[in-house]
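One protein chain is absent from this view; the other protein chains keep their places.
Up next, subunit A:
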């Protein structure tokens, strides 16, 4: 509690006690988002709770503790900010049901992800070794996010953040063409004029980033971009691991940067109601058993380590099994662990058909190996 005058102490004890208890329950100044030096200045001047600050004006405050007017204004604005409201679970349920997930074009995978595809408002991570079709899946999602609402799609736009230089416009165009043809075949109505090939391509915003500084900078300014383009419903990063797997000596710093990145992405996902899809690479982990009766093992695990694994809401690992592409949901707060098959053909990501030859086998047959 802060006394402007020591005369206050000449009040009787009871009054002081009530004053104290009033202020004890108010928010502490140390819980505000301030620079450490400013916080110390405030505390030295006797400002301990937010209530002490409420009576002052920015000019008074700046004079009293010796900070600039702007800083003082910033402090006082923080107090008057809009409060975060909590909602009840039934309201949350209604909100969740309103969101339209993004289909992957592979029904089995959509089922695995909760029925209709990649969920909005959450971070979904796909991990896989090279050649599993991560980029293909990313491009497919960029196209599918634009499916109009009358065909039960989200009718949005997409941002594709390309770190590996893997976004190939021709391939995206191929997928877009195939998807539009598919949609017009399946729908009873005439093909939606808004869903033509040029429009689809113009609604995919691709940004290529060349190092992790650029990636972090991009995420920091993504806020502005999203405000300008409110229809963006999907942010794809292919791949999150690429720049973070090199040139990092300080692993603690890397963890901190990555976690900050995830925090920002989570915030965007919630506040702009969009899906964040991250692609991650795999790495080999040696498991040394340290016991004579157990063998040392090597396992393929998602890159970026244990702490990164906590950051995404859903995690899917893509791998080959018996020459069939498999996708396994390994982490989800709301869905059961499952494994499904999928395939990638010239049209993009599709359901696995037992009779159709998968990529590897077709190659062999074509060239008669």
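Note that in this section a residue touches a chain if its C-beta (ideal position, glycine included) is under 8 Å from a C-beta of that chain, and two chains touch if they have at least 3 such contacts; residues count from 1.
Here is the rule we use: contacts and distances are computed from a predicted model.
Selecting from "Mitochondrial import inner membrane translocase subunit", "Alpha-1,3-glucosyltransferase", "DEBR0S6_09868g1_1" or "RecA family profile 1 domain-containing protein", the unshown chain of this assembly corresponds to "RecA family profile 1 domain-containing protein" (UniProt protein name). Screening A:112, A:139, A:180 or A:269 for touch with the missing chain picks out A:269. Residue-level contact of subunit A with the missing chain is found at 1-7, 9, 13, 16-17, 20, 25-28, 30-33, 36, 45-46, 48, 50, 81, 83-90, 92-93, 95-97, 114, 121-123, 252-253, 255-257, 259-260, 262-263, 266-267, 269-270, 288-291, 293-294, 305-307, 309-311, 313, 315, 330-331, 333-334, 336-337.
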